[in-house]
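Here it is, the structure, as structure tokens.
A protein chain is absent from this complex, but the other protein chains hold their places.
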Amino acid sequence: MAVTEIKSDAVALEKAIEPSPGALLRRRVFSHMGLMIGGGILLVILAMALLAPLISPHDPYDQILDRKLIPPVWFDSPKVTWAHPLGTDQLGRDYLSRLFWGARISLLIGFAAMLISGVIGTTLGVLAGYFGGRVDMVVNFIITTRLSMPVVLVALAVVSLIGSSLTVVIWVLGLLIWDRFAVVMRSATQQVRGLDFVAAAEALGCSTWRILASEIMPNVTNHLIVVATIEMAHAILLEAALSFLGLGVQPPEPSWGLMIAEAKGLMFFEAWLITIPGTALFLLVLAINLLGDGVRDVTAPENRN
Amino acid sequence: MLQYVLKRLGIAILVAVTVSMITFSMIYLSGDPAIALAGETATQEDIQNIRRVYGYDQPIVVQYANWLWNALQGDFGQSHYLKKPVADVIFERLPTTMLLGACALIFALVLSIPLGVVAAVRPNSLIDRIALTIAVVGQAMPSFWFALTMMLWLGIYWRLLPISGTASWANFVMPSIALGYYITPAVMRLTRAGMLEVLSSDYIRTARAKGLRPMTVLFKHALRNAIIPVVSLAAVQFGFMLGGSIVIETIFAVNGLGFLAWESIQRADLPMMQAIVLVLSFFYIILTFLADMLNAWLDPRIRVM
Amino acid sequence: MAERVLEVEDLCVEIPIPSGMLRPVQHVSFHVGQGETLAIVGESGCGKSLTSLAIMDLLPSKAKRRAERLVLDGDALTGMTERQMADIRGNQMSMIFQEPMTSLNPAYTIGNQLTEAMLRHKSVSLAEAKDRAVWLLEKVGITAARSRLGQYPHQLSGGLRQRVMIAMALMCGPDMIIADEPTTALDVTIQAQILHLLAELQDEFHMGMILITHDLGVVARVADRVAVMYAGQFVETGTAAQIFDSPTHPYTQGLLECIPIPGKTERGAHLGSIPGIVPSLVGEIRGCHFAGRCPYVHEACTAEDVSLRPSLDAGHEYRCVLSPQAAIANRNKQAAQ
Partner (left out) sequence: MMRSILTGLAAAIAAVSLGVVPSYAGKSDDTLNWATDREVAVVDPYYNNTRELVIQGHMGWDGLLFRDATTGEFQPLLATKWEWKDNVTLEVDLREGVKFHDGSDFDADDVVYTVKHVSNKDNGVLTFRNVGWMKEAEKLASHKVRIHLHKPFPAALAYLSNAVFIVPSGHYDNAPNKADGKKDFGAVKPVGTGPYKMTELKAGEYILWEKHSDYFKASPKGQPTIGKIRFRTIKELNTQLAELLTGGLDWIWDVPKDQAERLQEQGQVTVENAKTMRVSYMAFDVDGDSGQKFFTDKKVRMAVAHAINREAITKNLVGPASSVIHSACHPDQFACTQDVTKWNYDPEKAKALLKEAGYPDGFEFDIYAYRQREYTEAVIGDLAKVGIKAKLTFLQYRKLRDLVWKGQTPINHMTWGSNSIPDVSAITSHFFSGGRDDPAKDDDVIKALAEGDTSTDPEARKMAYKKALAKISAELYWLPMFTYAKYYVYSKDLDFQTTPDEIPRFYSAKWN
């Protein structure tokens, strides 16, 4: 049909001009705005997290009640001081330092929870997609069961029953949000499984595990990265919600979600107190989402909607 | 069709049973339920007594069977804290949450489906970009922040809407927006992707070649097909909203199931927590079942077999 | 000569793409008379489908159509609004697409889809529209036609669906019908039936028809006149007999070698193929579009643009720098080898 004709012409043309697939990918990466912005923000936050001990002007736990609620330097207030560029919180702790250290915990939660859920979900999804039949039925059943449990409620209930800590939050979130991994990996594997090279590998008598590891996995990686970013953002937001209700990371740890939760009482009066960690959290989640969208666009341009 | 219905129904029942087992086992997360139930003034003798009366001395399978049997008859036991039958309290609160969920869903659909359609009809136009921005930003903002900000502007500065409670329909506007906003990105993306796919399909070209009016093509031929996956998503999201309304209900003092759940979690009111999780899960299962049925009805390829 | 139903003069289609302007259809002119069948043949990607979509004004939204003249039943289509165009589509001019499996909307019944064009264009009742649908379904050879109205597309086989598509195109009794590879997706045995049916119906309703195909066998059987299209241009036009008996353009010659023609190609005869790839249609191409693949290429070919010129017989035109005699001589030499 006509549209395909045009596309095939365009593709042929691109092929004629582009030197290699690697260069092509690089060009797509660098010309993708969302990907560059997302990646850039994420790099900055990552640097903040990694370098927190070096670049923090103060100890993030050090409270000086006499110096509490100093506004950030851009405010017009006699209390403002460059010793606390972003001011201090309600217990007189340096906000900038807490922001840096908070990046660690928020990233840690997002990453660790994503890792746990990724391992569970990918295993289930790939097995279901590859073996099909009964395995697929069982995995589908597990996914449906998991989906029918309300995440926030179950997370809250479990955390409240066994007590809250960083580790508990990570595990509870990790064990709860693997469903998307499973769903996406399952269908991606199904697609790849139908392709010729897998059939070829099977015909050559390669072992199942070898096929899974060297034929299937490399070809579903782009899907995996996309889901991983979505779930990482999801975990970070869930932690913020748990913190808001007082069941997330426990103080005095400075997670960004917790910083918002602690400052929420003053949001009508000292809006910056919630805006600073709120913006940080927003940017982090935005960056991760942009990155995910970008990876999808760049690795599989034909899937771009 | 009948076969399809029966198959779906079978899976739904199986999932419900599994969920009920998981929910039941929650009681053992916090240690001996008899001690929790016996409460403050109990002696060792009382606890033994309670074990016998409530059957905690029986094998766990028997306990589960009894619990499930009672639950099926609408008897979820007594609330530890409110000292009332759990079922009564839940069914007193459920309508509020359902109303909130329904309003939120309607808001989300009314916002996201037209935006998704317009974005698909004019890809890369200004509206498409705005829609995309709403989607990306929406996914990145913690819900409580959004809710509180809305309260600040609509409630305090502009005085357009009442702030809390459930006294009139106006009280539901802000919570519905806050709750519904979170599912708009997903619905919008799916509508847009579905419309894009359908609009480039051959039968749309056929419809245009028949000289049908653009609106007929768009709504009769395109949306009808693009909406099918959206129906499933909407059902799933409605289930999520019932479980995820905790934060929103807390902020807007909406006395629904989410609020009750949160209160019960804080009071360690186990029978209540269990019942809420179970009710919400069953709700979700029923919803997805109904969505499957609606899908089948919308899609003649399933309906007429 | 029969009255002209459709006249096309200097039709161009342009599509802006990131690397420049794609010109998949360049300066195409032709006309179709009542009861006449024009076959447009060419390889996939040569622009023949876009030509038909351009006439129907169904091009993708990015594509731009330009034409000197585009006249249907004496009315110029060029200046028409989308609304006016919609009044003509499916009414005076219909189209049959090549993918019967996907060209019907899965969500609606056959009856619904058959009647909707008629209800849109003619002031008839639903019952009348249904009666005509049944009559046409029977015409296209579908049994138990009335009960089919309540069926969904997925309940029909591919051949049946294509028959439904044909019936659908005929609902409003169009003067002009464009069939875009109507048989490509079908079984070989059904292909013949469908073509036969099309030809019969065209005769009966006295419609003009454009048949788009890359199957020269089909062309030989049903076409009155033939246009050979290559890289966005018509490279040779003429009656079916002229094209098949004395192909003048080297591309037409090459095409005919590629394809065994029943009764014309001997069993076991050498099947040729044309080496090389189709040139990119982005930007301007100087000279002959076929120069890159032509076995007889020389400097004159790329020096300046080549226009259509008359061949030996009246109504037979071709686009080559060679004289008709020289071109035909080349072919005979080739065949002798």
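By written order: A, B and C. Residues from 1 in each chain.
Here is the rule we go by: a contact is a pair of C-beta atoms (placed from the backbone, for glycine too) under 8 Å apart; a residue touches a chain by one contact, two chains touch by 3 or more.
What you are looking at is a predicted structure, and each value in this text was computed from that prediction instead of being measured.
Across the entire complex, contacts from the unshown chain go to A, B. Screening A:T122, A:S148, A:S164 or A:N289 against the full complex identifies A:S164 as the residue touching the chain left out. Of the candidate positions B:I90, B:A108 or B:M151, contact with the hidden chain is made by B:M151.
Touching the missing chain, out of A:V73, A:L91, A:I225 or A:L283, is residue A:L91. Seen from subunit B, the chain kept out of the figure touches residues 39-40, 53, 77-78, 81-85, 89, 92-93, 110, 114, 117-118, 127, 148, 151-152, 155-156, 158-168, 170, 173, 250-253, 255, 259-260, 262-263, 266-268.
Residue positions on subunit A in contact with the hidden chain: 61-63, 65-66, 68-69, 90-93, 163-165, 246, 250-252, 262, 264-270, in rising order.
By definition in this document, only the chains that are shown with their structure count from here on.
Counting C-beta pairs in contact across B-C and across A-B gives the higher total for A-B. Put simply, the C-alpha centre of subunit B and that of subunit C have 53 angstrom between them. Shared interface positions of subunit B, defined as residues touching 2 or more other chains, are 202.
Within subunit C, the positions touching two or more other chains are listed as 97, 99.
On the side of subunit C, the complex with subunit B involves touching residues 56, 58, 82, 85-91, 94-95, 97, 99, 102-109, 116-117, 120-121, 151-152, 154-155, 165, 168.
Against subunit C, the residues of subunit B that register as touching in their complex are 201-203, 205-214, 216, 220-221, 224-225, 298-301, 304.
In the complex of the two chains, the subunit A residues touching subunit B come out as 1, 3, 141, 144-145, 147-154, 156-158, 160-162, 233, 237, 240-241, 244-245, 247, 257, 260, 264, 267-268, 274, 278, 281-283, 285-286, 289-290, 293, 305.
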